[in-house]
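For this view, one protein chain was removed and the others were kept in their places.
Chain naming follows the written order as A, B and C, and within any one chain the residues start at number 1.
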């Protein structure tokens, strides 16, 4: 029941339109690259300074001087370009990147996101997350609907330290696809085998259900 | 009597020390490049985006894509580098250029400079002058001591619109070499055949004369 | 890779309208978008605000747009060498806003990089600072300056690829890279357009993300303002 990580990625891939520049966060977002439909030309931005991120290299092409923001060895593509971190975040801050896909610990019904810090745990840092969420024109969050203890991660207000305010537009979880509206989380699609009631139970923030909710098609 | 343009340039060239990055303004400052002593290695910055400006090209090497800030065709040198206008003024604003030499219409005894606008006349613009005077660690002005009508250009206060405040360190005119100090224009050297009285008469701002004033050696 | 190629200047300038704010690359006549300027002339769009370091000469570059009275306002650092410009300015037909060159470059860079304002020492204590907020940092006074953006940016590069990546040549680079990033729609004309993959990713001056339309220009005159030579 519910979508697995690859299915979440596959569903998000449908949001990626031809001609987009896209920044993919670490984790599920990275998997999205595997499911971009044939014929949809997109350019992946890696915030450490690369446009046009290609697949992982074959063993003989591994280059220590060519990594992505997750520090994985990668490749370039015909038409790639490389630049400094200042230029890279100029690109992000200047809203040249069309779509950002990232993970989250919590999202509020206003579209606030928390994904960088858990009080009491070692804080590793926000990396580029605050820049990305403060600037992106369009942000989609990939996450589990609930935490391991069953508590909702779609909240009225975030309880964890905030990464950015009112910035999330869409959320794809294991249970549902939701849009963040002025009035709360609007339910767009439900995962196969998941009922509206299941989603309602797993959602602490205000859930808006209008009419029939179709199943996710992937 | 007094120094001609080339002699002013030659005198200023003595201020150029080994290892300096230097920006030369249009007019007399440009001539300074011709008199930099053998063995003194300097790099000329042209604010339209070049470090390491070389001499004018021979006829067969003229390149429309290689000009200086005075729009003259020029050449590069071994070790030159080319960059954008933003980078170029980052270099200037960030105080990486050691010495700026420029012309002036007026300098005040506080070191204010006016060199970009004459009320009532067509205003062509400040170009890079305001950036240069606001940022340079060391600025030398090359100018005539008096205007054509005989009025002094070394004033108590500038009468023309200001280019920058309290920024000029040294002035080389046809009559004298002067340092701008807290107390006014300190006379350092006089041109051959010019007396301290001549200089006093030609200087409206406070002139400080201490001890014997040697002749300019060029 | 996304393909940004358009056929020619005509296709590249679709959507340019009266009263728009345009950025035009170049320093003097060096690195100016000659083909785009010709197309602006042909289109006859008017009441333009043009952001460009200079205003061309009487019969070339932006000077041509001035002659046809297409420009309402110039935003530049230096506008000499142009008699028609002077005439229109004095008669009040043309408005001009003069900005220190480094401030102009940085305001355009800020526009592309999403920085709405920054502080610079240039112009403090001068008429450029009048009406602007100033502030002291580490004992020195600075002016607050805001970003500049454009409806269309027209830039000219030496080489470009179909993905919109650009390489400039010599000091023809100047304002072009920042303007490419600051235009809502950026049109790049290049002397040589090559397929994506032919340019070294490591040696790109302007990444393709900033360029919406690219075409190979023609008949570059590349006029020289001050031909200065030495004898061999």
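By our rule, a residue touches a chain if its C-beta (ideal position, glycine included) is under 8 Å from a C-beta of that chain, and two chains touch if they have at least 3 such contacts.
A quick note: this is a predicted structure, and the numbers were derived from the prediction, not measured.
Chemist: Since one chain is left out of the picture, which of the remaining chains does it touch in the full complex?
Modeler: Within the full complex, the chain not displayed touches A, B, C.
Chemist: From the list B:33, B:64, B:91 or B:177, pick the residue that touches the absent chain.
Modeler: Only one listed residue reaches the unshown chain, and that is B:91.
Chemist: Which one, A:2, A:25, A:79 or A:164, makes contact with the chain that was left out?
Modeler: Within the whole complex, the residue contacting the unshown chain is A:164.
Chemist: For subunit B, which residues touch the unseen chain?
Modeler: Given the touch definition above, subunit B has residues 19, 21, 41-43, 45, 50-52, 76-83, 87, 89-97, 135 touching the missing chain.
Chemist: By the contact definition given up top, give the residues of subunit A that touch the hidden chain.
Modeler: Residues 46-50, 55-59, 62-74, 82-86, 88-90, 92-93, 112, 122-131, 134-135, 161-165 of subunit A touch the chain absent from view.
Chemist: I need the residue numbers on subunit C that touch the omitted chain, in ascending order.
Modeler: Counting only subunit C, the missing chain is touched by 106, 110, 113-121, 135, 137-138, 140, 142, 146, 167-170, 202-203.
Keep in mind that, in the parts below, only the chains that are shown with their structure count from here on.
Chemist: Determine the shortest chain-contact distance, in steps, between subunit A and subunit B.
Modeler: Minimum number of steps from subunit A to subunit B: 2.
Chemist: What's the chain with its C-alpha centre farthest out from subunit C?
Modeler: Following the centroid criterion, the farthest chain would be A.
Chemist: Can you compute the centre-to-centre distance for subunit A and subunit B, using the mean CA position of each chain? Integer Å is fine.
Modeler: Their C-alpha centroids are separated by 56 Å.
Chemist: Find the geometric centre of each of subunit B and subunit C from their Cα atoms only, then give the gap between the two centres in Å, rounded to an integer.
Modeler: Computed from C-alpha means, the inter-chain centre distance equals 29 Å.
Chemist: For subunit A versus subunit C, what separation do you get between their C-alpha means, in angstrom?
Modeler: Result: the chain centres lie 36 Å from each other.
Chemist: Show the residues in subunit B shared as contacts by 2 or more other chains, in ascending order.
Modeler: Residues of subunit B never touch two or more of the other chains.
Chemist: Quick check on subunit C: which residues sit in contact with 2+ other chains?
Modeler: 109
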